[in-house]
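Following this message is one structure expressed as structure tokens.
Yeah, one chain of the complex is gone here, protein chain that is, but the others are all in their spots.
Letters A, B and C mark the chains as written, and numbering starts fresh at 1 in each.
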Amino acid sequence: MDLQNMVEEVWNSLADQRGAGKVADYIPALAEVDPNCFGIALATRDGRTYCAGDGEVPFSIQSISKVFVLAMALDRHGSALFEAVGREPSGDPFNSIVQLEREKGIPRNPFINAGAIVTTDRLIDDRSTEEAVEELLAALKKMARDDDIRIDKEVAQSESRTGARNRSLAYFMADFDRLLNPVETVLSVYFRQCALTMTCKQLAEAALFLAFDGTDPVTGHVLTSTQRARRINALMLTCGHYDNSGEFAYEVGFCGKSGVGGGILAIVPDKASIAVWAPGLNREGTSLLGARALREIAHRTGWSVFG
Amino acid sequence: MDLQNMVEEVWNSLADQRGAGKVADYIPALAEVDPNCFGIALATRDGRTYCAGDGEVPFSIQSISKVFVLAMALDRHGSALFEAVGREPSGDPFNSIVQLEREKGIPRNPFINAGAIVTTDRLIDDRSTEEAVEELLAALKKMARDDDIRIDKEVAQSESRTGARNRSLAYFMADFDRLLNPVETVLSVYFRQCALTMTCKQLAEAALFLAFDGTDPVTGHVLTSTQRARRINALMLTCGHYDNSGEFAYEVGFCGKSGVGGGILAIVPDKASIAVWAPGLNREGTSLLGARALREIAHRTGWSVFG
Amino acid sequence: MDLQNMVEEVWNSLADQRGAGKVADYIPALAEVDPNCFGIALATRDGRTYCAGDGEVPFSIQSISKVFVLAMALDRHGSALFEAVGREPSGDPFNSIVQLEREKGIPRNPFINAGAIVTTDRLIDDRSTEEAVEELLAALKKMARDDDIRIDKEVAQSESRTGARNRSLAYFMADFDRLLNPVETVLSVYFRQCALTMTCKQLAEAALFLAFDGTDPVTGHVLTSTQRARRINALMLTCGHYDNSGEFAYEVGFCGKSGVGGGILAIVPDKASIAVWAPGLNREGTSLLGARALREIAHRTGWSVFG
Partner (left out) sequence: MDLQNMVEEVWNSLADQRGAGKVADYIPALAEVDPNCFGIALATRDGRTYCAGDGEVPFSIQSISKVFVLAMALDRHGSALFEAVGREPSGDPFNSIVQLEREKGIPRNPFINAGAIVTTDRLIDDRSTEEAVEELLAALKKMARDDDIRIDKEVAQSESRTGARNRSLAYFMADFDRLLNPVETVLSVYFRQCALTMTCKQLAEAALFLAFDGTDPVTGHVLTSTQRARRINALMLTCGHYDNSGEFAYEVGFCGKSGVGGGILAIVPDKASIAVWAPGLNREGTSLLGARALREIAHRTGWSVFG
């Protein structure tokens, strides 16, 4: 298949729908993004990356960062991490606190906000926040083979200013002694990781190891074990879109993780790592056009993990 | 790979653990099953089925029937079926009613009990219960290429006698006008489908079409569309084990559906349909040894859908 | 105070508002009631009853029957009754099932539907349903000193036909083995007690013992102990109006129990027993005009239990 042609056709087939959905507006820096942006990047085993539209325009990756932080925290703590956070879909919105009360401060999975806060806490571990953030940035740059990845300070500050719900979740877990570090320490890293700015191309390349058994197929770097890469993919498929995860699995059939900035990272095991970006969101907070683009790619390639 | 050898090695490696877990005891007929039973059957595209242990001993398939009823109800109603039942993991146990109240009588997915009751109601549609049950039996016999499949009347009657929770779920949905047929009509079919008695071999062969784009690769019969087969697989992966679905995806990586009789049906797209059976259950109601056997098969074959 | 004058003034002050609220329409017999009906009856220690408007017109007492059934079940089982049903306000609507799942089939209090179904089950005990219903009717006739009290068979049958939610609640409790009798047995009495037809005058007189330490001050019959009468009053005050109980206590300050037929029974300890009736309901299912009439009576008499 001519993949460059395919991603361009997908882009063209949806170009008319640019602007659909609702751009996140809880942060000025997100609200000001051009709603018509639409980018695709698809990275393959041989080191090639096929882009379309705004595939090389940087945007705020937001919750997609949870995937990379999970991979790093898992490497730091091994499966002991799952004593602090579960592995089950929650059936609830991203910021629900009901389940936390029922299950005594242990979040359902690492991709809802509460679970990601715990994962970030374990990534920090006994280090300074600077050290943790530096490690995250360095890892992303290495995985993406690109030094031009940064944290948008304005976005991070806005996240912190509007972060009442995340503070509520974090203090709730602190009340059950579920965090190693003080709430504000954990959140200072959490808000920065959400403010990571990357392009579709960088994202797709940085996540390529997940599609290929934990090893970057281009450089040969072993980034995580085969087992662990598969398991991260499993979590993306069952939990990557909050209470819209089933729908995404049903309609698209790729492992995926969405961010409120309009990005979606999708992993197709043994085939490709794909990132799409369009700021308009559906009711559950997933990029409307992004999900359609991935469904279209699934349709044209026949790459669904389900057959 | 020598698949016959593989399934036998998997069986042998776990034979010492026979009897582990807790046999379902809410029905006499289930409680009386020999806890040491342990069977495996793996069916492939070429029409061969590889069995080990009690792979040809009949058992009560219970909730595994929900997969076949879903396939048939989907063919009857198309995606309109999903106006009556959702597609999201519930994060709740199989018989929870909390979500039903919050979401006004629309169950989260077709594999929790409430959702399966709706699916059965739609399978019946405007027909008699006899007609619906006959169609189900005939379809299973055809798909399994085996006429020796039956409904255990004693089990069906026990299900009905002990079915207070299922009645509660059904009346709850009836209160929201979610059922086409009277509660007892729907349940009379539901209890019979749960009482279907099949062997691992029959199950694996009957479900082979799900692994191969909706078409039985042996007979060439188109049983459902490619799209629909994939989507049923997606539902099995995200919702097939109630509040243990994430764990199963994480540890095994196959699409699967468990039954309280100790059976698990697993689909590996493009590769195989696998059924395992061991009556002892884990806390969430999935066969303990069955899940281990599937994990072992995933490990030895490298067939995980996640890479 | 001239009580006859007072009740007439209250009636007159609200007469313009007749028809306000929404008449219950889930049963034809209730839906057909004239929405402009409005009656008051206030019974005192000396055997006098002061009526206004439609105070002697019979209506369907519905959930007000729960008070009498509770009194009789308490006399039958003593405080052991409270092993089967709690004594706490639920904070939920009358027919919620969420709390039942969390608390393993034990309803919060005897005035939500689930709790009243348990109370009815205990009233039946090991007797026939006929015997239980006869005892209830006989007790009401005796307490009201009036033989003209009956069960409206048409209403009872309608209750049963539309009783899916109550069946759901009852089967849910049966699943936890919380009922002594089969679900349909219990419901056959429950639906009949809800269909009791009484006038405001009969209701106020029948409940007079609750205002006077358990003893009918007119006949001197000891109907229950002082302790028990107080406790039933406490339950009426904290739980008598479902998730509107706090509002009623706050605004009116009487012990009360509402019915979906538009009646409210109010107890003012040491002072009076009051029944009001107006079919239009507020959002929580309490008679809109009835609650206003009681608030006005509380205002004019200064009888609030709160000072």
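Definition applied: contacts are C-beta pairs under 8 Å (C-beta built on N, C-alpha and C of every residue); 3 or more make two chains touch, one makes a residue touch a chain.
As the structure is a computational prediction, the values presented were derived from the model and not from experiment.
Undergrad: Quick one: jot down which shown chains the absent chain touches.
TA: Spelled out, the missing chain touches these shown chains: A, C.
Undergrad: In the whole complex, not just what's shown, which of A:101, A:134, A:154 or A:270 touches the removed chain?
TA: Selected residue, touching the omitted chain: A:101.
Undergrad: Of the residues listed, C:158, C:244, C:258 or C:286, which one is in contact with the missing chain?
TA: Touching the chain that is not displayed is residue C:244.
Undergrad: Among the options C:211, C:266 or C:293, which residue touches the chain absent from this view?
TA: C:211
Undergrad: For the chain that's not shown, point to the residue among C:6, C:73, C:170 or C:229 touching it.
TA: C:229
Undergrad: Footprint of the hidden chain on subunit A, which residues?
TA: 96-98, 100-102, 164-165, 167-172, 174-175, 183
Undergrad: On subunit C, what residues meet the omitted chain?
TA: 86-92, 99, 108-109, 210-213, 226, 229-231, 233-235, 237-239, 243-247, 249-250, 253, 255, 269-270, 304-307
Just so we're on the same page, only the chains that are shown with their structure count from here on.
Undergrad: Chain adjacency by touch: line, ring, star, complete or other shape?
TA: Its topology is that of a line.
Undergrad: Considering subunit A as a copy of subunit B, what rotation angle in degrees (nearest 5) results from a C-alpha superposition of the former onto the latter?
TA: 180
Undergrad: How far is the middle of subunit B from the middle of subunit C, if each middle is the mean of its Cα atoms, in Å?
TA: Taking the average C-alpha coordinate of subunit B and of subunit C, the gap between them is 47 Å.
Undergrad: With centres defined as the mean C-alpha position, give me the subunit A-subunit B separation in Å.
TA: Chain centres of subunit A and subunit B, defined by C-alpha means, are spaced 32 Å apart.
Undergrad: When the centre of a chain is set as the mean of its C-alpha atoms, what distance in Å lies between subunit A and subunit C?
TA: Centre separation, subunit A to subunit C: 56 Å.
Undergrad: Multi-chain contacts only, two chains or more: what residues does subunit B have there?
TA: Touching at least two other chains: none.
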